[in-house]
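Just one protein chain is left out here, and the rest sit where they should.
So that you can tell them apart, the chains are marked A, B and C in the order they are listed, and the count of residues begins at 1 in each.
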Amino acid sequence: MSDIDRVVTVPIGPQHPALKEPESFMVDLRGEKIDAVRIRFGYNHRGIEKGCETRSYTQDLYLVERVCGICSFSHSTAFIHAVEEIAGLEVPVRAKYIRTIIGELERIHSHLLWLGVAGHEIGFDTLLMYTWRDREQVMILLARLTGNRVNYGINTYGGVRRDIAPDMMPEILKVVDSLEERTKHYIELAMREQTLIQRLSGVGKLSKEDALFLGTVGPTARASGVDRDARRDDPYLAYPDLEFKVVIDDHCDVYGRTIVRLGELMQTYSILRQLIKKIPDGPITVKAPRRIPEGEAVSRYEAPRGEDVHYVRGNGTEKPERVKVRAPTLANTASVGKMLEDGYLADLPIVVAAIDPCFSCTDRMVGVRESGTESRGAGRKTMTWEEVSRYGVEWHKARGLDFSSLGIPGGIEA
Amino acid sequence: MDVQAISAELQTRFSLPEGALKVQRATRLWVDVDMAGFPALFDHIVKGMGFNILCTITGLDLGADLGYIYHLAHDCGIMVNVKTRSPKGSTVKSVTPYFPCADLYERELVDLLGAHVDGLGPGPRYPLPEDWPVDEHPLLKDWTPKGATPAGDAPAAGAPAATPAQPASPPPAAPAEKGSTPA
Amino acid sequence: MSWVVAGVNILIFPGMFFLLVLGLAGQFVDRKLYARLQSRVGPPWFQPVADFFKLLGKESVIPEEADRRMFVMAPVFALAAVVAAYLYIPLWSTKPIFSFYGDLVVVLYLLLIPTLTFFLGGWYSRSIFSTLGAVRSITQLFAYEIPLLIALLSPALLADTWSISGMTAYYQAHPWYWLFNLIGLGVALVTLLGKLERVPFDAPEAETEIVAGSFTEYSGRHLAFFRMAIDAEAIVSSSLVAAVFLPFGLGLPLWLGIIVYLAKLAGILFVLALLRTVFARLRMDQMINFCWRYVAPIAFLQVIIDLVLKEFL
Partner (left out) sequence: MRAPRHHLGEMVSSVLGSLFRKPATIRYPYAPFKMPDRFRGPPKWESDKCIGCKLCSRDCPSQAITITKVGEKRFDQTVDLGKCVFCGQCAETCPRKVITMTPDFELAQIDKQNLKITYHASPAPAAPAPQPAAAPEPAKGAGEPTV
């Protein structure tokens, strides 16, 4: 290739082995370097928000749970918190603890899943196989506790549907012990394996200023030194009774995001031990009305991928007036363009994977199309980062940095 | 920071009417403000009080008006929900100068509720497809999908043909005037 | 050598057919080891055969924009070159089927052809993923080929011959001299990973970026031939490494010789499988950096060692 300046456009997605969900990244390449990225969303619309308005609260609970497969419990709990706040339901303490246990187990399985996916994206399939093997322990445990591996269906208005039998507690601890040992191994691996470090560090840089500016949430933000965690800042469930550290890191790259997630796993094990030690006896549910009174509430939940925000407005009937879901990925996608700036094509999969994206959550959340409105092939939505980029450029200019000399308007072309 | 203190400060500074401020709990404050007072209040909360997390923007269909709720959070955990409203068809000012990420949230308002956002730059539609009719806003209460049976009620036995629970089933009559491309 | 014997040797044993069977067996060993190292059950023994015949039975789609002739020829050339190279490699005696002075260089060039066909097949597929994969293949070639050449030539320097059978004969006469070339063996194994496009050097077919690289557009029997060529290439290059760096146990009775040969192959395949288990894929720039900064100097070290030794031995 003598013509080194030739720009090649590579379509990554909507169907592509690097993406677990259908999204489209049009990547302009100069050699191996990324010149510009255009991102399109919207291959997964479901119309959840409108759907919630037309269903009863009981049905909504399961609909919301299916916003996301991996953080199903996060969405259902965030939703149920808002509804319970409107209804003025006081959830029994034991139910709160059980919810926290399930939520933290979900965090374990989500983070281990992420580690495996990250390994796969950088061609380290052995890491994928090992982490998913270990993750299986927590999946089976969740199936035993709740009745399913994902979409646990354990929440119900006013409490939880299933109690955790006393003889299950040692089982949970056994899994926690075993996974803690494995996680220590992975931390060691992440800090020492040369090829892993080479592929992860310095990749997908996102400075603290940018992370704050672009509204990044969750481990992605914490890896850029943003000290935010809804579990500590706006405590819910049993978190006020628990001691844990918010893991932050200053690497600001994919390596930092790995370290943060592994660190969070270690925190989660300690949280689970505390929960099992402290869980009180008592009822697991209070009676909830079918009609939720008029009122509104908004809840924040620290899902494994970042902060989940649910807003619910009740109108005194069996159906909510309005449900609004903000999945963490929507807040994080804005940062992907920034991270890809000046990167390599080879780094694209891991950079995208590093925000632990769940495009289906994102799409479902904004989705409004009900079945029957349109043929399914028309679900094309386009989103570019022009506006965000322009702001980014202006913002940096105001601070004496000019990216326009790179020939990349804000790093991303519209 | 204390939610009562914030509430008192907003009360005195903006002389809000009775009932405009509601402390729901230690970390939740709801503020009702009319469109005229909104920019100043929003500016003060973001710049003056340091609420630098925009969780999301919720749009509401309130009949004749559109409601907007800006969910602003502070690092200390307190969340101020600024509620404002404007008649359908009037404009609301964009908050993207404060939060560039609000771009997506505001485009959502435009597409789903038909809001007019002043200061939102040109750009592609989001989240609806480019070929979606401009005057159809699915989250409006009076919007029903054409060709679909009203959903949500207990299903008529044996005939839940095209309910949202079953998105895979083809609609009984796909409206051709929507400019949709065939699947 | 009558033409009948030559024909049998070339086509059946120990030529093409034997090589293809070994190739499939080698693929199985590699996949099974890879799986077991990753704590998985792995495929049953007939999986490579089943895959091969399944691919043969599938429709072979040729992209409209592709150069039809090049697209179809590339896999055949790859396989032919690999089979031809195999004929010059001594397996269990110091005498291969064909041999002449300088065949080491010819074998190395024949083994270059598969990589070139990957490039041509990918380039003429005209798909963006294939093109990228093709360019990466050829870029990577320049990184690993030089260290591999140097590593393979240094034992020849010590033996003072450019023929593989001459080398094996020399090392047969001096039974322990092959131990001097252990550094070269290491370099050869590492660069083989590059030649066979395996982790950590599998950027040319990195599925998370460019789907399957050069092979993205290939399907059906064309893909089957390509896969077969890669399997056979693994065997041929392992045999070459075995002949050059592990020249012991040659000239035994045929059955014992075959067992020793298979054991050497298995050993090399095991190391290759192990290496591809424990690393992450390197980026192109990192791969080239690694080869030129570390692997090539080490290969030169081997050359110096052999040149010095030659003075004293």
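Couple of notes before you dig in:
Just so it is clear, contacts are C-beta pairs under 8 Å (C-beta built on N, C-alpha and C of every residue); 3 or more make two chains touch, one makes a residue touch a chain.
Values in this document were obtained by computation on a predicted structure and should not be read as measured data.
Among A:87, A:172, A:259 or A:312, only A:259 touches the chain left out of the display. Take chain C: the residues that touch the chain left off the picture are 33, 35-42, 274-275, 277-279.
One chain of the complex is left out; on chain A, the residues touching it are 55-56, 58-63, 65-66, 126-127, 130, 133, 136, 140, 143-148, 151, 153, 156, 161-162, 185, 188-189, 191-197, 249, 259, 263.
Keep in mind that, in the parts below, only the chains that are shown with their structure count from here on.
Chain contacts in this assembly form an open path, with each chain touching only its neighbours along a single line. With respect to chain C, maximal separation of chain centres occurs for B (centres as means of Cα atoms). Taking each chain's centre as the average of its CA atoms, chain A and chain C sit 43 Å apart. Note: centroid distance chain B to chain C, computed from Cα atoms, is 61 Å.
Taking the mean of the C-alpha atoms as each chain's centre, chain A and chain B sit 22 Å apart. Across the complex, chain A meets chain C through its residues 1, 8-12, 16-18, 29, 32, 119-127, 129-130, 133, 193, 195-196, 198-199, 344-349.
By the touch rule above, chain C contacts chain A in their complex via residues 37-40, 128-129, 131-132, 135, 199-200, 202-203, 206-211, 277-286.
Partner chain B is touched in their complex by these residues of chain A: 41-42, 45-47, 49-51, 54-56, 59, 85, 212-215, 227-228, 230, 232-235, 296-298, 300, 307, 309, 311, 313, 319, 321-322, 324, 326, 330-331, 334, 363, 366-384, 386-388, 390-392, 395, 414.
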